[in-house]
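Data first, discussion second: the structure below is written as structure tokens.
Not every chain is included here, but those present sit where they belong.
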């Protein structure tokens, strides 16, 4: 029986493509959902559709809410949320989405380098798997799809 | 009618005390919950009670889970979760707790300096108030308690 | 066993006081919750606490969210929501709160003049009682509290 | 992945058609649900099927409940509820449905002219987007469907 997974977090490397390639390679019955990955479009979408704002706060506010229409909907339909933390930026949104998934009772797979273990300990502790690479996520999907 | 609030996030300044002092000063009918604020005790509690671990990952794991016994319980009892982001550390746990509250449908008040607006836009967008100071939180509590 | 009721809607007549007086007169075991009833304070609270806004939309936005901290919390704790529609203003917020109560599964008592029956038919149809006067609400409370 | 949207509110202009045309034009994977849009049929359906009533209240009551069989079911299946407020009539049912969606945790997109900002501030404040035109709604759908 198929799984729907939502790939949350870091958007500057090709980890999502690696997971999707693995899913295709092994013909796994897994649907993949993601946020909008175009950073600039995502930042400007509020102004682009709903009009200019003089305050950066409200520009961000309108953009974040339009993105939430997609991400909250996709998150809530996922059987598993995979969250990746990279080595750049504050990435509070990744942690926030991990929290939403937890609050909704949706299981997490976390992916990050071992150096990030200490600041991520609460998120790791609530996850069902803590991985370091996309291929580990693919292995897990392969195992649970057999 | 009373409110229960949970004060999440940054533990290195006295913002919680300022809020509690304001609540006391104005005799507001507000119960305040917090995580354990002793950083070192919180980091070591897994080993201290359940035994040594040779791997830092598992040391952190056991500590994070014992802390979750308190924080998840307190979070889920709160009428309002106040989350403060400071200017140090990664603070992924603060964002994670904001997400859990959101997943559980508990409203947020966020507190942070304006410089952090952009990386916190998703959390701000899901909050019912974005503040900068403890006294603003106290003012809000005073208003909703009248 | 006691009831908690939330009195939603019109704020320009003394209908809430009449209900509260009735509850006191008959010594009914009923706790009464209300939104903030000071119209001007309620409209300005966003700016007053969180700072000026140049756009009326954002001024209203911040005020409405702070008020939601109180109203959503009180609504969700109520055993019964009483909503009164008057003969002035658009009163969309009254209908909105009636909808929130319905979405949460909390029963409604509606109060309005017979002239408003047609535009309120959907709200009346989801209510457990449609009244015209505060004393009818008090009679209902007296009956269910016996 | 597809979205299901429910188009609530004003039934006297062609805003629903404009949204549906945009969805078709851009081949968006969006299912559209609506209440029954024939005003007269909707008003009379209670009597037409279940028999005459001598009191207008009960005529309205039976009609509103039959309509609720459709609208409550459709509302609860929607990923997003779009609510439009026009410049005529009391439109309490639009606000009521916005509230039901909010109580059920379904996100809102609101559409109305800027003149209505103040009386709609509570509904706007709980929405993820406040629009003025059907084409803005289409743009949002296009963005979240990419």
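In order of appearance the chains are A, B, C and D, and numbering begins at 1 in each one.
Assume contacts are C-beta pairs under 8 Å (C-beta built on N, C-alpha and C of every residue); 3 or more make two chains touch, one makes a residue touch a chain.
In this text the structure is predicted, and so the values were computed from the model without any measurement.
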Q.
If 4 of the identical subunits are displayed, how many subunits does the entire complex have according to this structure file?
A. 8
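Here is the rule we go by: only the chains that are shown with their structure count from here on.
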Q. For the homomeric pair subunit A and subunit D, should the interface be classed as same or different, according to whether the shared residue numbers exceed half of all numbers used?
A. different
Q.
Averaging over Cα atoms per chain, report the distance between subunit B and subunit D in Å.
A. 37
Q. Taking each chain's centre as its mean C-alpha position, how far apart are subunit A and subunit D in Å?
A. 31
Q: Using mean C-alpha positions as chain centres, tell me how far subunit C is from subunit D in Å, no decimals.
A: 23
Q. What parts of subunit D, by residue number, touch at least two of the other chains?
A. 130
Q) Given the complex with subunit B, which residues does subunit C contribute to the contact? A) 4, 31, 33, 36, 41, 45, 48-50, 62, 65-66, 68-70, 72-74, 77
Q) For subunit B, which residues are in contact with subunit C within the complex? A) 1, 3, 79-80, 107, 109, 127-131, 136, 139-140, 143-144, 146
Q) Where on subunit A is subunit B touching in the complex? A) 56-57, 60-61, 63-65, 67-68, 85, 89-104, 114, 116-126, 130
